[in-house]
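Heads up, one of the protein chains got dropped from this complex, but the rest are sitting where they should.
Lettered A, B, C and D in written order, each chain numbered from 1.
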Amino acid sequence: MPADAPVSKRLQRSAGSIGGFVVVTLLTFIGLLAITFFIGRVVPIDPVLSVVGDRATQEQYDAAKIALGLDRPLVMQFFSYVGDVFQGDLGRSISTNRDVAADLTRVFPATLEMATLGIIIGVGLGVPLGVYAAARQGSWVDQIIRVFALLGYSVPAFWLGLVGLAVFYAGLGWVSGPGRVDIFYEGLVPARTGLMLVDAALAGDWDVFWNALDHLGLPAAILGFFSLAYIARMTRSFMLDQLGQEYVTTARVKGVPEWRVIWGHAFRPIRVPLITVIGLSYAALLEGSVMIETVFSWPGIGNYLTVALLNADMNAVLGATLVIGAVFILINKLSDVLYRVLDPRSR
Amino acid sequence: ETPDDVLVVAQNIDDIVAIDPAQAYEFTSGELVTNLYDRLVQYDAEDTTTLAAGLASDWTADDEAKTITFTLRDGATFASGNEVTAEDVVYSFGRVIKLNLTPAFILAQLGWTAENVDDMVTADGNTVTVKYEGDFSSNFVLNVLASRPASIVDSKLVMEHEVDGDMGNAWLNENAAGSGPFKLDSYSPAQMVRMSANESYFNGAPEIDSVIIRHVAEAATQQLLLEQGDIDLARNLTPDQIASLDSEEIKVETFPQAAVHFLSFNQKTESLTDPAVWEAARYLVDYTGMTDTIINGQMEVHQAFWPKGFPGSYDETPFSYDPEKAKEILDEAGIETPITVSLDVINAAPFTDMAQSLQASFADAGINFEILPGTGAQVITKYRERTHQAMLLYWGPDFMDPHSNAKAFAYNSDNSDDSYAATTTWRNAWAVPEDMNEETMAALAEADAETRLEMYQDLQKKVQENSPIVIMFQAAYQVAMADNVEGYVNGATSDFVYYRLVDKQ
Amino acid sequence: MTTRQWLLADSPSSKLQANLGRGYRMMHALLRNPLAVVGMVILLVLIFAAAFAPWIAPYSPIGQNLGERLLPPSFEHWMGTDELGRDIFSRVVYGARITLMIVALVAVISAPMGLLIGAIAGYFGGWTDRILMGVTDVFLSMPKLILALAFVAALGPGIENAIIAIAITAWPAYARIARAETMTFRNSEFISAMRLLGASHARIITGHVLPLCTSSMIVRVTLDMAGIILTAAGLGFLGLGAQPPLPEWGAMISRGRTFILDQWWVATMPGFAIILVSLGFCFLGDGLRDVLDPKQGGKS
Amino acid sequence: MTLLSVENLRVSFPTPSGPVEVVKGLSFDLGRERLGIVGESGSGKSMTGRAILRLIRSPGHQIADKMEFDGIDLQNRSERQMRQLRGARISMVMQDPKFSLNPVMTIGAQIAEALRVHEKLPRRAVRARVLEMLEAVRINDPERVMKLYPHEVSGGMGQRVMIAMMLIPQPDLLIADEPTSALDVSVQAQVLDLIDELVREKGMGLILISHDLNLVARYCDRIMVMNAGRVVETCAADDLHKAQHPYTQGLLAAVPRMEETRDELPVLDRSQWSGT
Partner (left out) sequence: MTAISLRNVDISYGDTKIVHGATFDVAEGESFALVGESGSGKSTILKAIAGLAPEWTGDIDVLGQSRGHGVDYRFASRCQMVFQDPYGSLHPRKTVDSVLTEPLKIHGIGNRDTRVKDILNAVGLDQRFRFRFPHQLSGGQRQRVAIARALILEPRVMLLDEPTSALDVSVQAEILNLLKRLRAEQGLTYLMVTHNLPVVGFMCERMAIMNKGRIVEIAPSTALHDGSFGDPYSQSLYAASGGNPDLKEIV
């Protein structure tokens, strides 16, 4: 947009785009809900049975079915669900008997904490490795990094988790075992954010902090390995792309030192696509840690969602899907914003 | 290492839906209720097979008048400090019936309804009078009153937390209001349960200060934790893990269970209706092959519906793996093989292994199973709708009276689609012969304890000989624990798991 | 003239020769890429194992022998036996068939689906694009494994349903790629030229847009195969993949995981199989990218 | 006095059908003068320029019997030593500004960098020099342009920025590869005049690469005509129209003229030379 366009017009346009964004996001959400909802209803699991158990009488069964509102037509159920969601009511979970919102504030931070540390590890190692491999394209270092990264694509997470536990916890005793903290530290610090590290730091309880970090280390490292694989690989490929560009030669013509050519010139433009890649793998870690959560007894959202799904606990499934979807959309939008900040061409 | 005064248990607790005794119906919630609440009469940790005095110090039964009068114990208090009163008992029973949640049917057998329960259960000073309707003996009634939903809750405390007329249901699903040996400190679903000792428990304070039950879904993880000494007790190890535990510091205890495992044929499946098929099936199960290997220590061969070790059990095991004989039976009856049917099974060890073993041994006689693994909820859904063909499942009694199982395995008065009954018979669409239906009802009404048990044995024999339900095993429960843990008691069902006597030297 | 010369001819004399020549050049380039060769060898072994399973496997994949359960790897049982006494090596060999089927079917279902949707969205732009991408985003923002789980639960157990479920979850990523790629040349002059020649939209999409997206799609699909195998394994792990006693690798790991501490081979052998095949696909995909998609991979 | 002396320079690239030489034994000497290199597309002009800076990219390979700049043997210098030369003493205006400027760095920063890697100067001084340089290449409002990103300037501006960037460290030898192809005819003249001025005043050597014969003829002292990696002819600029070689003549004749009257333009008879 030309800088001298009338202010009112610019405002109008950005308002339009914000409005458009809200509408699109809203529609995406509703689509998300609709699909989850209808899948949930065709799953051949009877949610009523999850509530009343298999020995209930027909009367109890019918009463529960009405109480759950499952006697109404599907479309009606869906609309009343969406209506409730817009009023901030995610409903009650069948499998925990609590409000889904309350459950989510309990389980989501656990996953968030693990995934965040995972992505930090993934980015912290993946980006330099990728850049280094690209700078040394074709050398044996490059080959090793490539194979290492591809391994991250190929190893089943749960397998690695179990092996990791067996080796580092049981065998070597380097890390604490499953769970978020040692059982005796559990509940010592008030849950302000739900993130154990943050809560412990806020409470100034460093024993809990170090213990939590000790527990977090292995699962986060494993998640980190998976995101590292993807990030290193994409970084390498982006870097190769850039290193093949003319402007890199221009920088060399100027006599710029090699490390500066790589980090100061070639790396800059790839920050933007990298952010998208990182955002996506962060989202993937958030949603994809079910297996790791299972293995590490991590009370996270992946586990919650799986258990809910297998019990046809639709409110919980929908609530969790909504949260994950929201995170996904949020991360997407955030990387869009960063994109705009970092890439002058997109302004 | 765990501290001396705390017992740390690793267990899969994500089955818990509710911990309110009026709603709790899952295995794990049953354990919690047992440790957090008391009943008028109860099976206790010292001897899980005899009915003992609970909150009632004594009682008198009048079979003629169908009445039992209980006298409450002196000085029993709830964890809140409130005294246990007769009003609490009346409230608790009425609450179960009025809320009418899943386990309500157990009490409802006594002829109680939301309308009449206030008349059927009445308080007078420190006595409670319980009336019942129906043709059964007071022994049966006492067993019912020893069951989980008959737990006594602290009515004052509960009423304080009532919302929208839920009789405190929502609150009781996050808290406890009982008089049991432990009080609930915190419960977070699929994460952990903390209980601490009730120092003023009428039967003596527990040896240990607190119990922490931690949710660990993976068996391998439980094993790791136990071997590392980070937990004291692992509740969900598999037989093979147990067999391979070789640490000096770990011991294993085995507890026989009341649950029976069976293979059943839905009679809506044409090819499974011939009694010859039922009979042949009994020779096609590799009973000992399984108990020696995949379910070693976890199950033992038992072929009747009431478990061994309980009054009225029938311990004969006339059938063994004999494919030749099975083929003969099928040939004689002119059954055309191969028969191909689906076999639904819960998707977890050891059930899928058992299903595969059945698949292999039945294939010998031309009965081919297509295994359909599913989650518990999925399998149950199908079972209730009677859309399965063959089913591998188990059944645990709701309360420790043979009637609980007789009704499930030998009684089906109306096999029509719209008269649902949560019994093995109805759900397999097996129209039980009329004489068996009658015998089941007669046994229930029989006053003489000895005769009554004989009648149940006869019923078991009949079901064993001729029914589409092949009862194969009785469960046992193996618990691995640190060497210094003493006094863990695990009765025949999850209602009989007691932490009260646990001590760590 | 040797075949090689014929293939490499500068001026081919027929369409066939031109296309074969192009294929040959790519093959040649691929063969000079060590990782790609390793990948191809692994995949050939997989295909070979699948095709000749009955001849390779020393035992039946489902034959139980409860007396020989949980034996460690030995000369008789190269990879040991599992909890029902079945030979793990034989199961792994037969499992190659299932893996191959999963991989092939998913590739056949979801890649073309994503390709078509992405190409249509990118080519037409505007509302078509917005709607199609909206749907894609919805699917994309759903947790993949959960979506697959839900579909499997809805469709019932069985490997076919698992495959369909995975395919349903896999297409949106391809649609995104195809769209992005289509956008880069939807305004290009060769597309304009086709329009001016009177070609219909359908013809342009199928004849001109799709062929250009396929190479990056092939690369992407090959790389994703690892992920697809792992998703299938994950379904197996959560108990919703293949029905027992099918020797699906993920289900094998899942069942073996309780033994991981004491009978490590039960879960580890199929685990190695998964890693190996996934790596094979990754290597091949990486190599293909260098060959088919030079703009991404630098000029190695 | 010779500034640069090249003997038998060869640049080759590996291809599936064996290595291909794109510069085939080039030799020339350059004093503090203006040398024009012309030739059709792909004749190896740019590769020659890069080879002098030892910047042939990795699968490519360069060798020469001799390559000497101001008494320094370029061939045997380490990469580090080359870096000190690049920019400071020899620099090169890259052919395509659209791709040769870093898309995410401001123009000011890119020009300043060229100065900073070789000279330690306070921030202010750098800035002043950059502004000065931008003005010198006839950019209006250099203050604003400094803050722009390459995509925000036109192709012509980009080329001038490129020239500014390469001139700012005041090299002894400037290789200018098609420095004005994107410029409007009028600006073109101004920019080339600027370069010309530097050559005259500071005694800078210039290699001007272009395929515009008219332009080279006008701004250079000597012209080297390349075809398929080889020099076909070298002549004084003034004598271009008297060029002997049929290739040069062909190139000259193929340009349509303003007052064109020919019915057909004469075309090069490529069969006379090997190559494309």
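Just so it is clear, a contact is a pair of C-beta atoms (placed from the backbone, for glycine too) under 8 Å apart; a residue touches a chain by one contact, two chains touch by 3 or more.
Being a predicted model, the structure only gives us computed values, none of them experimental.
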Study note, to complete from the structure: Answer for the absent chain's shown contacts is C, D
Point to revise | Identified contact with the non-displayed chain, of D:Ser41, D:Asn76 or D:Asn140 | key: D:Ser41
Point to revise | Candidates C:His208, C:Arg257 or C:Arg289 - the one touching the absent chain | key: C:His208
Point to revise | Residues from chain D at the interface with the omitted partner, ascending | key: 40-41, 184-186, 211, 213-214, 217-218, 240-241, 250-252, 254-260, 262-268, 276
Revision key, fill the gap. Had the left-out chain been drawn, it would touch chain C at residues 10-15, 17-18, 22, 188-190, 192-199, 203, 207-208, 211-212
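What we mean here is this: only the chains that are shown with their structure count from here on.
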Point to revise | Central subunit by CA centre of mass proxy | key: A
Check your understanding: Count the touching C-beta pairs: is A-B or A-D ahead?
Key -> A-B
Exercise for review: Provide the C-alpha centroid distance between chain A and chain D, rounded to the nearest whole angstrom.
Suggested key: 51
Review point. Which residues of chain C are in contact with two or more other chains?
Key: 153, 156, 257, 260-261, 299
Point to revise | Residues of chain B whose C-beta touches two or more other chains | key: 218, 220, 224, 227, 375, 378
**Study point:** chain A residues touching chain C - in the complex, by the definition given at the top
**Key:** 24, 27-28, 31-32, 35-36, 39-40, 42-45, 134, 137-138, 143, 146-147, 150-151, 153-159, 162-163, 166, 170, 237, 240-241, 243-244, 287-288, 290-291, 302, 305-306, 309-310, 317, 321, 324-325, 328-329
Review point. Within the complex, which stretch of chain D touches chain A?
Key: 50, 53, 55, 57-58, 79, 83-88, 91-92, 94-96, 99-106, 113-114, 117-118, 149, 151-152, 162, 165-166, 169
Revision key, fill the gap. Residue set of chain C touching chain B in the complex reads 62-64, 66-67, 69-70, 83-85, 153, 156-157, 239-240, 243-245, 255, 257-263
